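Left out: one protein chain. Kept in place: all the others.
Let's turn to chain A:
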C-alpha cells in the first residue's frame, strides 16, 4: 500500500504539486497520467523520500522498489544481468558487507519472476529494450518490495513488448504488491490498469478506466484539450 495524504511539494521556491491525495492498494496496478510538467516524477520522487513535501505525508507499508526510466541507467557499463540485479540490494546490505546466500536467493527469484534467468550472465549492453526494462524491474524486485514505482516503462518500446510488460506488471500487482506506474500511453493505461490517477499540478481524479472514460471534462482539465479532441474517443474505445 502506498498512501499519498494531502501532499504539497515545493521546487525552487514554487509549489509544483498540491492536494495530492490517493492510495494505491496492495494487489492493484494504478496508472499515473498527466501531461509533461504535471508533477508525475515529482510525486514518485516524493514517495521515494528523495523530495520532502512541504505538507502532507506518504505512507508505505513495507519497502518500495523503484524502476527508473531506461535512459537513467548506464547500459554501457561492463556488468552482467545478475550483477545488476544484485546492486538492487546494495543499500540493504550496507557498507563492507558481501552478498550471502539469502541475497543470491532474492536475485534468483527476481530473475525468474521477469523470465531473465537464461540471460543472467549476459552483459547488459547486449540486451534489447524490453529485456533492459525487465532487468530494471528485477533489480527493484531483488529487495522483495511491497510496492513498485515504475517511471515511463513503455517509452521507446514496440507494441508487442509493451503488451508483454503490461501483463508482467499486472501479475506483479496481483501478487499483493501495490504498483504505481507513470505512462504517456493513455490507451494502454485505459486497457491495462486497474485504476488511473489523473494528475496536473494536483490530483484531478482517481477512478477505474470505465468511470473516467465517461467524464470528458476531467480529461479536458488534465490535458488542456478541447471537447472535440480525438483523444476522448480513443479513451472511450480503450476502456
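FYI, a contact is a pair of C-beta atoms (placed from the backbone, for glycine too) under 8 Å apart; a residue touches a chain by one contact, two chains touch by 3 or more; residues count from 1.
Following the convention adopted for this analysis, contacts and distances are computed from a predicted model.
Asks: Just to verify: the chain that's not displayed, which of "L-serine dehydratase", "Protein glxC", "Anchored repeat-type ABC transporter permease subunit" or "cytochrome-c oxidase" does UniProt list as its protein name?
Replies: From the listed options "L-serine dehydratase", "Protein glxC", "Anchored repeat-type ABC transporter permease subunit" or "cytochrome-c oxidase", the omitted chain resolves to "Anchored repeat-type ABC transporter permease subunit".
Asks: Give the residue, chosen from A:27, A:56, A:123 or A:207, that touches the chain omitted from the document.
Replies: Considering the complete complex, A:123 is the one touching the chain left out.
Asks: Determine which one of A:26, A:48, A:168 or A:234 touches the chain that has been left out.
Replies: Going through A:26, A:48, A:168 or A:234 one by one, A:48 is the residue touching the chain not shown.
Asks: Among A:58, A:79, A:146 or A:218, which one touches the chain that has been omitted from the display?
Replies: A:79
Asks: Out of A:53, A:68 or A:153, which residue would touch the omitted chain in the full complex?
Replies: Checking the options A:53, A:68 or A:153, the one contacting the hidden chain is A:68.
Asks: Check the options A:10, A:90 or A:131 and report the residue that touches the missing chain.
Replies: Missing-chain contact among the listed residues: A:90.
Asks: Could I get the residues of chain A that touch the absent chain, sorted low to high?
Replies: Residues of chain A in contact with the hidden chain: 12, 48-50, 64, 66, 68, 72-74, 77-80, 83-84, 87-88, 90-93, 95-96, 98, 123, 125-126, 139.
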